[in-house]
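Have a look at this one before I ask anything.
With one protein chain removed, the remaining protein chains of the complex are shown where they sit.
Which chain is which? They are A, B and C, in the order written, and residues in each are numbered from 1.
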């Protein structure tokens, strides 16, 4: 049975909160009501209860929500998970992404395309690129991400024909034809757009390059898990971004 | 460049509608305004426009929405895609599922765990099992699904320790301990539950087997992709199911 | 006790459906499974059950949803009810409205301002004006609505200073200053706008006339009233219009 080892990531659940930590034998986790010595976890199974704490093996979603450093606005897993499927990512696929931001989307795509797939991702701002680099080094499940510190340009990807692309930059419309040029026929593309204005502007630039356009918002409505007082949480995330998906048209 | 071949699946977009068809040279696609002879597609690139039609390579989501046969209520990709990520599925993972229903969830999981992963799925009703079998034979991206025509029981999966489980049956609570028994420590489990009553009942049975419980609904809000009259669609799917996720506790 | 009289409006509930009808002794209501002779209702109390039917006294909402004739897209009571309160309508207030459409909003406002209040409403299209006229004659709770068959112009309302205004026309921005000119200081104004483009355009024209701007959508999520299978309805109205509210600035 797999047990907790020195250096493992753990998700600590304490009351309603979650913490992502690394097991380092000379360090502790302090919480209201006690201290956990990480060395006491080594050799124990994941899923154990230690006093008021529960110790789990983190999922990729939890790594993204509680582990990565951010220099940019959070990109929610709900959106990138949905994108991964709309883009039909799976084992072995090659996907283009820009801008990288904190690298959260690249992490999701890295996981989705697996060890034989490839994620090319471009981030022009050096400060953000450095954060993404660190997050990808720490958390990427596979060594399948190629990170560029420059704006996306078709020249830089050489002969690669991509199975899919995902674009998260403020003004994506100047890139429509360039993205089109590096995609396989019929390949899906996704765009993450916080404002209606961006969606409107992008819709004006998609033809004649992309068809089968869909625009959608993903809302996750969380509930209090109390069987005797079952009800939605009081507050929810009301908006992160509009997602636009389309497919490459052949000329 | 990949071109359309005899026997390929194609997604035909005509006005606001989508059709999933197989290219069979002796057959036609009739639509209001014309006829498409499939043989005329052979050798052409995906993504081409033929008159009022656009011909794309279908994604897994489109196969599920427009291709599979159903004997049960539709399970929406929005829910199973979300589940695939909450369950942290990726290349090589072993996932347990029941009830299979039409096989839509198994298709999503098959894609997510890739050729080196495994999906064990149980469907007790023979009529539904037969539909699922046919759908999986036609559409599964990999030969990694093991389908049982019986209720789930731990004995049948032998020594397999699962990385994750997903349960979509009317009364899942009698199975809580059995599911627990075949999972690895800390492994995530998901349940799909159409009614609040089911959530309430299940919540009463999770302890002491599962912790870190989340209940959530996924809502997708589609927009009309018109840049000059941008607005949500008039109608939306308001509810498919509550999703409950938890993680295995070690004793 | 009030009983049903010849000429009364009744709401007939049959299974999951509702019908708004007028009691006319020589007429019948035919439904799958039987016939109701209206004359049999006369003298009976509202709220009675007749076989599979239940006979209620209709509310204003039900009159609007099931009774009025429409030449234009439906304006949902959820939106106009909300507007009535954001506009702070109550007994004795004077409210301006245009375009009238089917008159549904005027009915809600007529009810809200009561017998001592006043609703001025303008509809430029004669065909629609005629429908509104008929609906108001049949259903307005008070004789407090003044209906004009012309575009709104401040000249036509003379010396009236309005407590509030509500605008439901495709292009409201040319009317901003005119509406401003007939309102009392600080008076609230509301706009009903189906598309994001309209909201964006209107927002550009509100200053320096109106401040304290709010834009909101009202969503009603209906549930199946089954205690053993409690859950939201499968489908819901996803969008009717954006509502924009603001208040008159004094110069």
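FYI, a contact is a pair of C-beta atoms (placed from the backbone, for glycine too) under 8 Å apart; a residue touches a chain by one contact, two chains touch by 3 or more.
Because the structure is predicted, anything quoted here is derived from the model rather than measured.
The chain not shown here is in contact, across the full complex, with A, B, C. Checked against the full complex, the one of C:21, C:86 or C:118 touching the unshown chain is C:86.
In the complete complex, the residue from C:72, C:111, C:135 or C:240 that touches the missing chain is C:111. Listed here are the chain C residues that touch the chain not shown: 1-2, 11, 13, 18, 44-49, 54-57, 59-61, 77-78, 81-82, 84-88, 90-91, 108, 111-112, 114-115, 141, 184-186, 188, 196, 199-201, 203-204, 211-228, 230, 242, 244, 247-250. On the side of chain B, touch with the chain left out of the figure occurs at residues 196-197, 200. Although one chain is not displayed, its contacts with chain A can still be listed: residues 194-197, 221-222, 228-240.
Criterion: only the chains that are shown with their structure count from here on.
Ranked by how far their CA centres sit from the centre of chain B, the chains are topped by C. One simple way to say how far apart two chains are is to compare their mean CA positions; for chain B and chain C this gives 43 Å.
We define each chain's centre as the mean of its Cα atoms; on that basis chain A and chain B are separated by 21 Å.
Residue positions of chain C with contacts to 2 or more other chains are 196-197.
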